[in-house]
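With one protein chain held back, the other chains of the complex are shown just where they sit.
And then subunit A:
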Amino acid sequence: MAAALSGPLRPELAQAVSQARVLVVGAGGIGCELLKNLVLTGFSNIYVIDLDTIDVSNLNRQFLFQKKHVGRSKSQVAKESVLQFCPEANIIAYHDSIMNPDYNVEFFRQFTLVMNALDNRAARNHVNRMCLAADIPLIESGTAGYLGQVTVIKKGVTECYECQPKPTQKTFPGCTIRNTPSEPIHCIVWAKYLFNQLFGEEDADQEVSPDRADPEAAWEPAEAEARALASNEDGEIKRVSTKEWAKSTGYDPVKLFTKLFKDDIRYLLTMDKLWRKRKPPVPLDWAEVQKQEQNIPDQQNESSAVLKDQQVLNVRSYADLFSKSVKTLSLHLAEKADGEALIWDKDDPSAMDFVTAAANLRMHVFGMNMKSRFDIKSMAGNIIPAIATTNAVIAGLIVLEGLKILSGKIDQCRTIFLNKQPNPRKKLLVPCALDPPNPNCYVCASKPEVTVKLNTHKVTVLTLQDKILKEKFAMVAPDVQIEDGKGTILISSEEGETEANNHRKLSDFGIRNGSRLQADDFLQDYTLLINLLHSEDLEKDVEFEVVGDTPERIGPKPSEPASRNISNGSDDGAQPSTSTAPEQEDVVIVDSEDEGTSSNAADAESRSRKRKLEKGCGCGGAKRSRAEQEQDDLMIVESEDEGAASSLGEEESRSHKRKLEEKGCECVGAKSVC
C-alpha cells in the first residue's frame, strides 16, 4: 500500500497531500467513496462530519458500512472502517450537524480544503457561506441517478454555490419523507414507497413508517443514536410486517387508512421537537371523513379525461379512492403467483389511483394543498433512485479536483458533469470551465443585496424568519433590523428577545413598499440587505417572490424582462400549471467545452457557448427524451454545438435564449444529514 501512495504523484504534490488537512462533510453515498479515495491517494489528516446514523437502506450504496453497524454513527463507523485498511491515517469523526454553531469560521479556517458530500440544499448553502467566510476552497458535488457533478468554489475566483438560483430541492432525506414532509413531492414519494411496501417489492430504502431515529427529533446526537438502535431492533420486525400485517387484515382499507393517517401521525406528534417550528400534522379519522360529502364530478368536463385528471377532489373522495384502489390492487396481488409482487407503473390506473389518494391524504394531514391526479402523475414519474457507481465516479473526480487545488492550479479546476450517455461530442464526462463570481450574487457579492416582493399586511415576522431568511436565504440564526433610521430590531437570534413579534404582520412595524431590512447571520459572517416591495397580487399560495436582478443570467426568452422571479410557496418544480414560475429550471451553467484556459482560438469560441443544466440532477427517460426532441431545433442552427444537448436533461443554449419547458425532476438521494 505504501508504494501505491507515493507512486503516482509528483513528490511535491505527494507532500502537499500528506500535509493537507481536509474536511469531508457527509459520510453517506459519496462520503464513503470519498474517504476511501482520500486515504488511498495519501491524504492523512481527514476530518469527517455526519449527523446521521446508519440505516439498513444505506448498506447497498455505502460500502464502509455493514449490517452490524446499523444504528451507529455514520462518521464514526466510516472512520473505523477506513482505519482497518489504512491504519496510519489520522481521521477525526464528528457525529453532529455541520450547522451546529460550534463549527464556526475559525473551525473552517484550519482546513486546506473542504469537500461536500451532502444530499441537501440547506447544508450545502451553509457550508458554502462558511467556506466563503473562511476563504477556504470548497469542492461541491452531487448525484442523481446516473447523473453527477463536481465543481470547485473559491471566494472571489469562481461562482459560489449560490451565485445562480437553484430550483427547489430535488433530493430528500429519508426523515423528510417519513416524518416531516413540507412539500407535495415528499408526500408523493412517500405514497410511491407505500405502494411498494404494500403491494410491490419491499425495499428497505423505501420505509414509510415514522422514523424514530430522526436526528432532529433529539437535540443530542447521542440520543438520536440510542433511538436509532432501539428502532432498529423492532424496526426489522416492523419492516417485515408492513406487508404481512396488511395481508393479515385482508388488505382492509379502513384499517390501513387508520394506521397510516391516524395512528402513525399520532405517533409522529409524540416527537414533539419536530413540531416546535413546524405546523404539526392533523390525524384523519375514517368515520369523520365519511361524514363529508363526496365530490360530484363536474358534469361539463366529464367527457374529457384530461380535464378530469386535473381536478382536485376533497378528502372524502380521496379516502374513497384510497379504499377502492386498495381493494383493486390487493385483488391484482392475489392473482399473482406466490411471492410475486406488483410493479409500480404510472400508467396503471389503479396504481396511479392509489398514489394519488395516499399522497393527497398525506398532504392534507400535513396541511398542504392537495394536487390533481395529473400533477401527481407527472411528479411521480420522475423520481430517480440513487446509484452506487455514480457516487463512485463522482468521489473519484472530487479527489482529482482536490489534487489540482493542492498543486496550486485552481485555474485548471473544472466543473465536471457525468452524463448517462455520451453526448454527441462523445463525452461521458464533460469538463467545463469555472465561471467567475456573479457580481449580483446575494451571498458572495461584496455587499449582498436582494429584493423581495411580498404582501406586508399578510406576511408575519415568523414567516419572514422561517420561510424567507432561513429556508430561502439559508440563514441559520438571523438577526434583523429595520433600516428606518432607528434601527428597530425585528428579529433577534437570542432566545426570548423578539418572540413577541412572531405573529405580528410586517406592516405593524411600519414596513411598507420600499422598506429595507438588514439581516445578519453571525455564524455565517453574512449580512444581507433586503429591499421589500409590497405587492397584493402574488399568486395564490405564494407568500413571497425574490426578484432576480442578474442581467447576465442565461435563460429568459428575449421577450421576457431581464429580471426573473423565483417563486416560492406551493412551487414544487414539477407543477405544470404554475406558468408564472417557470424559472426553476436551471441552475448551473455548463460550458460545453472546457478548454477555457487555452489560448487556442477554437477553444475560445467554444467557451462562449454556454449551457446549463440542473445542479446534480437530471431527468428520467421520458423527460430526457422530450428534452432531446426540443433540442432538435437547436441543433439545426448550431450544428457544431450539439454538445451535451441531447444527453443532459435540462439545458439550453445561450445564443438561442430558448427555454425548455421541462424542469423540476425529483430525485431521491441517499438519506443523510437532515
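One rule holds in what follows: contacts are C-beta pairs under 8 Å (C-beta built on N, C-alpha and C of every residue); 3 or more make two chains touch, one makes a residue touch a chain; residues count from 1.
Everything that follows uses one rule, which is that contacts and distances are computed from a predicted model.
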Report task. Would you kindly match the missing chain to its UniProt protein name, picking from "3-methyl-2-oxobutanoate dehydrogenase (2-methylpropanoyl-transferring)", "THIF-type NAD/FAD binding fold domain-containing protein", "Intraflagellar transport protein 25 homolog" or "Adenylyltransferase and sulfurtransferase uba4"? Result -> "THIF-type NAD/FAD binding fold domain-containing protein"
**Report entry** Hidden partner chain, touching residue among A:130, A:284 or A:397
**Finding:** A:397
Query raised in the report: Pick from A:259, A:316, A:332 or A:427: which residue touches the chain that isn't shown?
Result: A:427
Query raised in the report: List the subunit A residues touching the unshown chain?
Result: 1, 3-4, 7-10, 33, 36-37, 40-41, 59-63, 65-67, 81, 84-86, 146, 306, 310, 346-347, 374, 377-378, 381-382, 387-393, 395-401, 403, 414, 416, 418, 420-422, 426-431, 576-577, 579, 594, 621-623, 625-626, 629, 661-662
